[in-house]
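To start, the structure itself, in structure tokens.
Missing here: one protein chain of the complex. Every other protein chain is in place.
Order of writing sets the labels: A and B. Residues in every chain begin at 1.
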Amino acid sequence: MEREAIQEDESGRLEPSVTEMIQRAKRRRLLDREASVRLGIMRHVYIILDLSQAMSEQDLKPTRQICTLKILEDFIQEFHDQNPISQLGIITTQNKVAKRHSELSNNPQRHLDCIKKLRELPARGEPSLQNSLEVALSSLRHLPPHTSREILIIFAALTTCDPGEIAATLQKVKDANIRVSVVGLAAELHVCKEISKDTGGSFSVSINDLHLKELIHEHLEPPPASVKMDHTLIKVGFPHQINADAKPALCMWHLFPLKHFDEIVAEEISTKHCYGCLKQFTGCTADKRVYVCRTCKQVFCFNCDIFLHETVHSCPGCASNPTISQFNSN
Amino acid sequence: MAGDGCLLVMVVDLHPQLAEQESNVHNYLSACISFANIHLAANVKNTLAVIAANHLETRFLYPQITGKTVDRQKDGRLELLCQVDESIERELRNMIVPDPKADQTESLISGAIGRGLLYIKRQETEDVLGKKVHARILVVKISLDTGSQYLNYINTYLTAQKISTPLDVCVIGSDCGLLQQGADISGGYYHCVQEVSELLQCLILMYQADVVTRKKLNVPPPDSVDYRAACFCHRTLVDMGNVCSNCLSVYCKAVPLCTTCNVIFQTDRPLMKIVKKKK
């Protein structure tokens, strides 16, 4: 937040303008997530973690290695919550070689155990991008064509020590229709940028621990599906009942994201309370803008708008309208 | 927890099929209102919200946006309850409308649950000390289920689970698999009674206690929960279905094109068999 951006209101108070900025920032994040693209839902993701000498730097506290592993712990939990039919694997690279520490699987516990072991592993030597891509490639290559194949590289070093020409590997990666994204801990590297650009992935460099967490967690959501992906019908058995311990993982909202609501100045409409939570619009700063569902035209307050889009993913206004709810389902 | 009070959100089904028998209407409404009364009377800090749903709309019955107050006690009832009851009963009656074509419709319960969740969420954000609000939702349902709101239901269940709010379900007549899933996912109770006349006793026995007290009382034997999904083409529950690899739409038989996301399926390849893994 920049200093100049904060303005006093007529009564000389700062609070209203701060409230407004926070609200705007929250909404912007929602709007960024434009929802019309087709997403790859069955994901197979390899995390390539740099464990070279550079990871022992202390610019992230306590060290880059510990900080990153902590973030990955959260990431793994969330990933399996939000992507129940996807799989994750972990590869590390140090001393010029790459090693697969955890095979592709959808069991979060296995990955968490692996992360725990990696904490004990001293960071040393140089990383090898080529070797680690090859390792990931060898396993991703054989997956069925209707799945989304992804690699997420977390890279701290400024060099890579490769046995051959990395361009050749890059071509193979591209042919295998794998999307590679890189999150850098130190600086922008040309080779990383090239890889992610060529494969349709994203590239970013973190500025601090919070930013790093944000960047890594961006990969929780499924990426747009590649055009080269095939589609098939898969036979799936549905259980009549399951044992009490195993709660089913259900996650549907990626498929049918809730459309954005229109932002409207509260004074322009006659509705004086939120359709969802009954909150009265009093005209204070938080209520200055209200949000209208484009389909059912019901009015919601700011908090409900955020909650509906981030958590609920369906509009109670539409669900309370017989015409819309029938139409939607067909 | 007991001292903190609890917010009860009641979702009451007012489907027109209820109106077919006047005695049922009376029993049904008085059971719902009595239950609300007991909840409010049991603890000073208990609070209540009532949302009704029929096949046309959902409506907040309590608290009311425009507060009309009753003047004086009419009988020996607690004064606060008089006010609550009066407004609820009037509105409930208003919303029961006979409809000849009602057979093909279902009540918009999922919309009402959604609004209830937003209401709970608001109480939580408005709490001065930022404490967790102990809230639960009770759905009383009488109408049949057509499965047309499947997605909305699942979304509300997952939300309830996320904000750790149990969703209790009491259905009258025939079992409702979809709502049973909701109770199971969110940690609430599910029960089915045969007759409207049994409703009040069942509500008191099973749903009056708050979540903590429930652990100290006997529970009904757990039913097995039917987790089958409804197919998108005929809305029937399937044991073995075909799932679109792109959008996970469920079809009861092989189709060449997904009607949800419009992709064309590759048929030259052999279909992969995946057993959906649990855990």
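In the analysis below, a contact is a pair of C-beta atoms (placed from the backbone, for glycine too) under 8 Å apart; a residue touches a chain by one contact, two chains touch by 3 or more.
By definition in this document, contacts and distances are computed from a predicted model.
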Name check vs UniProt for the chain missing from the figure, options "General transcription factor IIH subunit 4", "Ras-related protein Rab-4B", "Proteasome assembly chaperone 1" or "RabGAP/TBC", returns "General transcription factor IIH subunit 4"
Which shown chains does the hidden chain touch?
B
Looking at B:Ala19, B:Leu81 or B:Cys233, which makes contact with the chain not pictured?
B:Leu81
Out of B:Gln21, B:Thr125 or B:Gln201, point to the residue that touches the absent chain in the complete complex.
B:Gln201
Identified contact with the non-displayed chain, of B:Ser23, B:Gln104, B:Ser174 or B:Asn218:
B:Asn218
Could you tell which one of B:Ala19, B:Ala42, B:Ile96 or B:Cys192 touches the chain left off the display?
B:Ala42
Residues of chain B in contact with the chain not shown:
2-3, 34, 37-38, 41-45, 71-82, 85, 128-129, 200-201, 204-205, 208-210, 212-213, 215-219
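Keep this in mind: only the chains that are shown with their structure count from here on.
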Rounded Å distance, chain A centre to chain B centre (Cα mean):
31
Considering only the defined contacts, which chain B positions touch chain A in the complex?
53, 55-58, 60, 63, 65, 105, 108, 110-115, 117-119, 121-122, 125, 148-152, 154-159, 162-163, 185, 222, 224-229, 237-248, 250-251, 254-255, 258, 260-261, 263-266, 269, 271-279
Write out the stretch or stretches of chain A touching chain B in their complex.
38, 41-42, 85, 106-107, 144-147, 225, 229-242, 244-253, 255-256, 273-280, 300, 303-304, 307-308, 311-322, 325-326, 328-329
